[in-house]
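The structure's right below; bear with me while I get my questions together.
A single protein chain has been omitted; all remaining protein chains appear in their positions.
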Amino acid sequence: MAFPVNQLRNDFPILSTQVHGKPLVYFDNGATTQKPRQVINRLVEYYETENSNVHRGAHHLSNLATVSFEGARNFIAQYINALKTEEVIFTRGTTDSINLVSTCFQSFVHQGDEIIISEMEHHSNLVPWQQLCLSKKARLSVIPVLEDGTLDMETATQMLSPKVKMMAISHISNVLGTINPVKELIAKAHKYSIPVLIDGAQAIAHIPVDVRDLDCDFYAFSSHKAYGPMGAGVLYGKSVWLNKMPPYQFGGEMIDQVFLNETVFNRLPYKFEAGTPNVADVLGMETALHYLETIGIDKIQKYEDKLLKHATSLMLEVPGIKLIGTAKHKTAVLSFVVEGVHPYDLGTLLDQMGIAVRTGNHCAQPLVESLGINGTIRASFGLYNTISEVEYFVASLKKAIAMLL
Amino acid sequence: MAFPVNQLRNDFPILSTQVHGKPLVYFDNGATTQKPRQVINRLVEYYETENSNVHRGAHHLSNLATVSFEGARNFIAQYINALKTEEVIFTRGTTDSINLVSTCFQSFVHQGDEIIISEMEHHSNLVPWQQLCLSKKARLSVIPVLEDGTLDMETATQMLSPKVKMMAISHISNVLGTINPVKELIAKAHKYSIPVLIDGAQAIAHIPVDVRDLDCDFYAFSSHKAYGPMGAGVLYGKSVWLNKMPPYQFGGEMIDQVFLNETVFNRLPYKFEAGTPNVADVLGMETALHYLETIGIDKIQKYEDKLLKHATSLMLEVPGIKLIGTAKHKTAVLSFVVEGVHPYDLGTLLDQMGIAVRTGNHCAQPLVESLGINGTIRASFGLYNTISEVEYFVASLKKAIAMLL
Amino acid sequence: MTINESAQGVVEEFWMFDDWMDKYAYLIELGKDLPVIDSQFKTNNHLISGCQSRVWLHAEEQEGQIVFTADSDAVITKGIVSLLIRILSNHTPQEILEADFSFLESIGLQEHLSPTRANGLASMIKQIQLYARAFQLKSNQL
Partner (left out) sequence: MTINESAQGVVEEFWMFDDWMDKYAYLIELGKDLPVIDSQFKTNNHLISGCQSRVWLHAEEQEGQIVFTADSDAVITKGIVSLLIRILSNHTPQEILEADFSFLESIGLQEHLSPTRANGLASMIKQIQLYARAFQLKSNQL
């Protein structure tokens, strides 16, 4: 059965808007995705019928909100196949999730220890670990990226040792689209008892995610990159680690008993959820993941792969274009540079033609610099993009390049 | 002119719902407020026409979202009368704002130093400072609360000394409703160069807030307690402090340049805003504050005061009721206990009659224990509550007490 | 009377009231009537966690059957525990362990109660079953 893209597009109100008088072609899904009506409606429904603070109340609305909120946790735990519901911690997003872990790991990292990341990490999975290493006089070891945009697995394997206290790797690169062999890396790291955090920001909306199959110790993602609202995200953590870690933020919800001179902290997951949680956006995130589940993430992956293949073959025909990131296993992210053309100029002209792409270093400055360039243009696809958008994009690209050269 | 409460009630869809077959009487505004249609619509409008990641994009939607987002910062800075727009940092809420400051103050607090809080603090303005003191071997000095629910100002004054590195005080107590004389405390603290953080969670929706008039160094509040969406909040900080403080979380947005071995951080306010910001809820918060401004916070305060006075006089007639918090300067928060009746039982029966109140220790366990009780029932009013709701509440209260005794 | 029969009786009593206010009034009466637990058992040892109010539960064996006594600082909670005790007290450990708790659904209790209370109820049932298991083990060992 063909992928029902036209029907799905109807779910996304923003897709029928115009930009500079042209129909919007939204190819900036790597930065954030658009939201289906179902998700927007869920927010409205919540605020119109259920809104309340959770957990602490004995009244009807508070009960409704609590049941919905904990139901969302339960659904999301199942969606990523967590062993226990309490292993799902709600955060503000990927950056917040990673900072939670890197801050709590201050207790576990000491002078002379090592932390492994890769050269393709987003700043959000790089700077927290770099700063942890700087403050603890630990060493940051960086797995190099090969010409085609894959990890140098040989070097990675050699880096493993009992000195390593954490390996933090992206599931999928936001610049290159590379799907990293994280399962293999995790298995290798576990031989040295190294915990592994996977930055799943670019994975959750594009490929199946099964934390138990991966056997990762932590997995982080953002709602807003998976068709859900902004302001919510998940930190999955194995309960053995979460129980071992000290709390991150302090305040309401995360405490059991407070005395002036000491505090008894709450159990998981509340221990890591200080303050009033963002109930509405968590429910929106649940709805978004449910939306993906209903379509079928396998089908989405297959469809986006078709878009990628088609776009890649068309772009290879355009003179002067160089694709950045050509791994065999990759998602529908097309980073490229054009000889003699500044990405910013190209982005500006594409925007005039209604096409939203991203230009710059994509918050992955070390990677971009290691490639010897000062930025790329990135088109990243989502489930609502179409073959004809791809063709319009390549035609517009040619036109823009002609103007600029 | 009479306060147009009936007209305003029409703005709040949830107020026309029913609970256990009874019209909802929502008196749990201290925990979270309901949202006007304007705020809900702003979220919908954003997701239907503007949604994008901000700052980094060169395309139309990203520009729209960036202009809206920075416009919200500008509006909110004016609303609280900040000197500079960049002194408004967007956070997840009050708890997040306070944790940001307490964590960054790790650099400024050392063994033997002191931090002052008060006995009436919410856990969110207590546990972060307590844990900071525990980890730095500093001393937590606690201003006592007097019988009527006001701060013991004499003792507070005596506590001030050059050893004190921070004073963190709530503008308004969530249990007692007391409006604390924070301007006076700030002036006194500044004589010893002590920075002062004001927890404004319970103030922002009920009284005028002018950070320049208060001359506070930090001011924290949550959107969701001021008729805005969940998931957003503000930390106001004087730029001299914000510039001195190290960053809090690390990731995208908050960096200027990243190299593998070092990072140059971004300028204010971005230095403290790591990761994709919660644009939608920030715009919702702006709309909520704009809504309050349009009505006039002075008018709201006067109206809520009328509700408080009426409720207080009716409740004083009910035998067995003891009001907790009887300060002269207080907002429309009514905490009370009933002799021989467990708050939880009372809350349950009131809920059956459609009335949402809160019971328990209200995340202020040390205060509640110092009062020699194990919890209170709290009715907290908002701009949409009415005199007839107050009367229905007191009548229901009598009925419930009769059942329980 | 078997556990099932007394449970059935409770369900029917509850169905007599249309209005939840009346059901609560009934729970409150039950609560007030609950024979007070011996004060020596009102210790942290007998405290059930997971309740917003405090509940103490004590169990004793009398001629092969378990007798429960309980107390709470909140009277509605006391009514709920009293209801459980009425159904489950004076039965053998085996009978208690085999009991079918679906009657709670028929009453609508679990669904109607706040999650905090529902948690409290679940904790009470768990504690009752723990006692039953403990007594069963003890008698098997004799």
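As written, the chain order gives the labels A, B and C, with residue 1 at the start of each chain.
FYI, contacts are C-beta pairs under 8 Å (C-beta built on N, C-alpha and C of every residue); 3 or more make two chains touch, one makes a residue touch a chain.
What you are looking at is a predicted structure, and each value in this text was computed from that prediction instead of being measured.
In the complete complex, the residue from A:48, A:70, A:305 or A:345 that touches the missing chain is A:345. Of the listed positions A:36, A:93, A:360 or A:382, the one in contact with the omitted chain in the full complex is A:360. Where chain A meets the omitted chain, the residues involved are 20, 342, 344-345, 348-349, 351-353, 359-360, 403-404.
Just so we're on the same page, only the chains that are shown with their structure count from here on.
Put simply, the chain farthest from chain B by mean CA position is C.
Put simply, the C-alpha centre of chain A and that of chain B have 31 angstrom between them. The mean-CA centres of chain A and chain C are about 48 angstrom from one another, to the nearest whole unit. As a whole-number value, the distance joining the C-alpha centres of chain B and chain C reads 40 Å. Within chain A, the positions touching two or more other chains are listed as 57-59, 62.
Among all residues of chain C, those that touch two or more other chains are 52, 114, 117.
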